[in-house]
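This part shows chain A:
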Amino acid sequence: MAILTIQILNSLFYASVLFLIAAGLSLIFGVMRIVNMAHGSFYGVGAFITAWLIGRAAAYGLSPIWLFLLIPVGAAAVALIGAVIEPVLLRPFYRRAEEYQLLVTFGLLLIIEDVVRFFFGGLPVTADVLMDAVPSIHLSGLVYPGYYIVVIGVGAAAALALWAVIYRTKFGVMLRATSQDRRMASTLGLNVGFVYVSAFAIGCFMAGLGGAIIVPSQAAVLGMGIDALVLAFVVVVIGGLGSLQGALVGALIVSFVRTAGIQFFPEIELAVLYLIAAIVLLVKPTGLFGSA
Partner candidate 1 sequence: MTILLQTIDLHKSFGDTRACDGVNFLVHQGEFLSLVGSNGAGKTSLVNLISAQLQPDSGKILFEGNDITYATVSERIKAGIARSFQIVNLFDAMSVFDNVALSIFSREGKITNMAALANHDRDVHNETVEVLGQFGLRDKSEVLAGGLAQGERKLLDVAIAYALRPKLLFLDEPTSGVSTHEKAQIMDTVSSIVRAGTVTAVIIEHDMDVVFRYSDRIVMMHEGSFLADGTPEEIKANKDVANILLGAPLSA
Partner candidate 2 sequence: MKATNSVSVRSRIPLLIAAAAVLVVLALVPLVAGLYQTQLLTYGLIAAIAALGFNLLLGYTGLLSFGHSAFFGIGAYSVGFLLRDLGIHSMELYILIGIPIVAIASTLFGYICVRHTRIFFGILTLALSQVLYSLALSLFWVTGGTDGLRVARPTLLASLFDFTGPGAFQRFLITYYYYVLVIFAICVVIMWVIVHSPFGKALQAVRDNETRAAFLGIRIRRFRWLAFLISGTFTGLAGILWAPLNGLATPDVLYWTFSGEIVFTALLGGFRNFTGPIVGGIVYTYLKTYAIATTEYWQALLGAVLVLLVLLLPTGIVGALSQIARRFGAKRAP
């Protein structure tokens, strides 16, 4: 029974991270109709920057409370990078054929992966100190890292916050208006450029946050970005691209399947996920909550 609880908690933990990445991808697509092939790389950058910051701060002897605050800082750094990249590198291509947009973001992916390697070297960067700082909890005799519960909490909070921003704020209205009809929105006086860069920055923040919160439990390694991209994609295929609920439900499904897969078929876990995505695509191409 306790083991089942642990598996469920593990799944929720992983789902939180996946949700953050997928929601960011979905948001960017929903507002701007582009898929950023480098989105997973932003997740990786978030992980590396946060791990590095935590490492530095810990070396200075800062207490864990401060270390926790570095998580949103790491995410914000990624958002800043995104806010610079969108107007410079992506905006010139919105009018061009879609292939070119994909190619440019793919090029960005290649660049980012090597930039990360340049700054952080080929070795994994860890932030275990933060995870160790959170006390473990006891579940009927078994010990479970308290940090995982924190992550689940962050995931839930992020989902709520995102929902609130999109559906309850004026900015959210602007986002939704622009996603419905770009030209109409600008005719009504909305600064589409501002909306775009904000949406992109928020999406990047989410991805960066995903990386930031996972890194205390899992070292930042090269190539984590591309693995994340593939998984995030499976999530949005299942949940529906452009849908917030879709990202949440998709993340939960993928996460639970993955946990089960690791238990029983560890080698082919990724293949199983891909199979599920393929089946969903065959049966309901727009995903559970998506619209054409």
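Note that a contact is a pair of C-beta atoms (placed from the backbone, for glycine too) under 8 Å apart; a residue touches a chain by one contact, two chains touch by 3 or more; residues count from 1.
How were these picked? Simply put, all candidates are chains of the complex that A comes from, given by their letters.
Because the structure is predicted, anything quoted here is derived from the model rather than measured.
K.L.:
Please find, within this complex, the candidate from 1 or 2 that touches chain A.
P.N.:
By the stated definition of touch, the match is candidate 2.
K.L.:
What residues of chain A sit close enough to touch candidate 2 in their complex?
P.N.:
Within the complex, chain A touches candidate 2 at residues 29, 35, 37, 89, 92-93, 96, 98-100, 102-104, 106-115, 117-118, 226-227, 229-230, 233-234, 237, 241, 266-268, 270-271, 274, 277-278, 281-282, 285.
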